[in-house]
Structures are given as C-alpha cells and as structure tokens.
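With one protein chain removed, the remaining protein chains of the complex are shown where they sit.
Here is chain A:
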Amino acid sequence: MLSRTAENIYWSSRYLERADFQARILDACIRLSSLPANYTGKGSAWDGAIASTGGAQFFRTLYDRVDEWTVRDFVAFNPANPSSISNCLMTARNNARAVRTALTSEMWEVINDAWLELGNGTGRDMDRDAFARFIAWVKNVAQSFEGAAHRTMLRNDAFYFTRIGGSIERADNTARILDVKYHLLLPPSETVGGSLDYFQWSTILREVSALTAYHWVYRESIKPWLVADLLILNRQMPRSLTGCYGVLTQYLDLLADTYDQSGEAQTIARETFAELRGHCVERLFQEGLHEFITAFIGRNNKLGDRIAQQYLIATIPARPAPSGPNDPYPHAAQNA
C-alpha cells in the first residue's frame, strides 16, 4: 500500500473519532448544564466542556465569555478551530477522498454524505432542539463509519490502519479528559465529596459513554477511584487506555505479520500495554494520577510519531517529510 494511502486512511479515522469525542463532550455538558447551578460545582458546565476538549487556552483567544453559545460555536463549528466538529468531518472527508479507492463504497458514502449534509446549512444559529439533533447525527456518522469499516473492509493493512488511527485518537481523548479532571477522581480524603461531585463524575462517564458500563462492571454507586479504574485500566471498556492499547497492539502486530517486519511502533505499543495491564488503581494513586496521565499522553504521541515514521511518511532519501503537526493547541493534527 502507498504510504500516502495509509496516511490518509489513518487520519480519516482519527478525525472521525475526534468528531465523535467532541460531540460527546457537548452532549454531556448540555445535560450537566440543565441541572441547577449548585450541582455543577465551581465554574460552569461549559467551562468543564472546554477543559475536556483540551482547547481552553485557544478558546480564550477567540471568545471573551464562556457560555453555551460560545462553547457550542467553538467545539462544533468554528472554522478556526482545527478540531471543531465541522473541521473534523471536513478533514476526514478530504483524506478519504484522496484515497477513496482504498475505502469501501459504504465507508465513503458515510463520510461523503456527512460532508454533503454539513454543507446543507449547519447554522451556527440552530436552536437547542436542532443542536441536539446535530450532536446525535455526528455520533451516528462516526458509528456508521466504524460499522461500515467493520462490516465491509477486507481484513488487510487498510483495515488495520483504520483501527490503529481510531484507537490512538481514542486513547488520546480519554487521557485528555482524565488530564483535566483528574482532581475530581482523587481518593475521598482529598476531595470534598458529596452529591455535587456525583454529577461531575457521572459527566466524565457520559463524556466517554461509560455510565451504563460503570454500573455493569462495579455494581455500586459511583466512586471516583472506580471511575479512574474503568477509564484507565479496565480492559473490557473499549475507551479505556488499556482497551485502546489492546486494540493498538493487536493491529500493529497484524501489520508486522503482514509486512514481515516489526519496528519501534510495535515495541512501544506492547510495552505500554503490558505496563497498563500490570497496574492497579491503588498504585496509580500512590504514584500520582496526574503524573501518570501526563506521561501516558507523551507516550501515546510518541507512538503516533513512530507509526508515522515507520509507515506513513515516504521513506525517501533527501525529500522533505510531509509537514508535521502544527496545531494551535496540542491535539495531534495532520492532513488538515
């Protein structure tokens, strides 16, 4: 497969996954903001949403107030925000179009239909109902794409790159939520506790669609350390860091098998996966949750770099590599 083809497939998947994540944050936030003010904790629900996207600093350069309208605009529509939902969908579609023959027609149609729909007046001025439908629609697009990939693609390197792109982005997204909200997950002695926090925790769970999963796995009321356990260590949870690395290891190994060559990407993925599996939540807290997450984000980015070096960047001597990430805020971005 052409390196560029692999690169486009990989980034298409990443951007769709990111669009889904942004939509989920807004969804959780809309819910949280509907509660009376004294349940939402310090700052507003909208502050929390911006923090979860990882774009708080960038947000402040574009808007002078944080409220439902500015946050919605920033996360969903603002063309200046490379990770806004509309930009994600557009970038995913551009990448897919460049290599549309490497995708199945079902996948292409999902992504192309989404782009066409987006052109059909996704007004920034939508009312709440219309916006709720928009959010549901975005999540549906991401699911349809992944479903189409799952149902229609040959199980070859093209499929592996869609899975790898989706999983590395997903790991990054989960880690970012943990990074900005870790203080809510610290053990009881260090937090205020009480009903106020319950809504914060359940919001985190909702942001990664894990609220129901939580109840199934732990069968008890929401405890912050169990939320951390679910999102970081629980392998059954498809958005947990361990879950994502299970997928990454699996598909990177399949790539290595197919190409009969293993590299640094495989090593990093395997090591990270082994380490996550060997961890327990008590030790995470003893050694420092925040430090752990920061280190994880760094490693995940490094894995992304190695995947690019190994497969996506033309291995040609004396030619400039494709331009690297140039994001106004530190979400990995490429092929925008």
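As a convention for this text, a contact is a pair of C-beta atoms (placed from the backbone, for glycine too) under 8 Å apart; a residue touches a chain by one contact, two chains touch by 3 or more; residues count from 1.
We adopt the following convention: contacts and distances are computed from a predicted model.
K.L.:
Pick, from "Carbohydrate ABC transporter permease", "NADH-quinone oxidoreductase subunit J", "Putative circularly permuted ATP-grasp superfamily protein" or "PadR family transcriptional regulator", the protein name that UniProt gives for the chain of this complex that is not shown.
P.N.:
So the chain that does not appear here would be "Putative circularly permuted ATP-grasp superfamily protein", according to UniProt.
K.L.:
Check each of A:61, A:221, A:236 or A:261 against the chain that is not shown and name the one that touches it.
P.N.:
A:261
K.L.:
For the chain left out of this view, which of A:34, A:57 or A:105 touches it?
P.N.:
A:105
K.L.:
Which is it among A:15, A:131, A:159 or A:311 that touches the chain not included here?
P.N.:
Only one listed residue reaches the unshown chain, and that is A:311.
K.L.:
For chain A, which residues touch the unseen chain?
P.N.:
Touch with the absent chain occurs at residues 1-6, 94, 97-101, 105, 108-109, 112-113, 116, 157, 255, 259, 261, 311-312, 314-316, 319.
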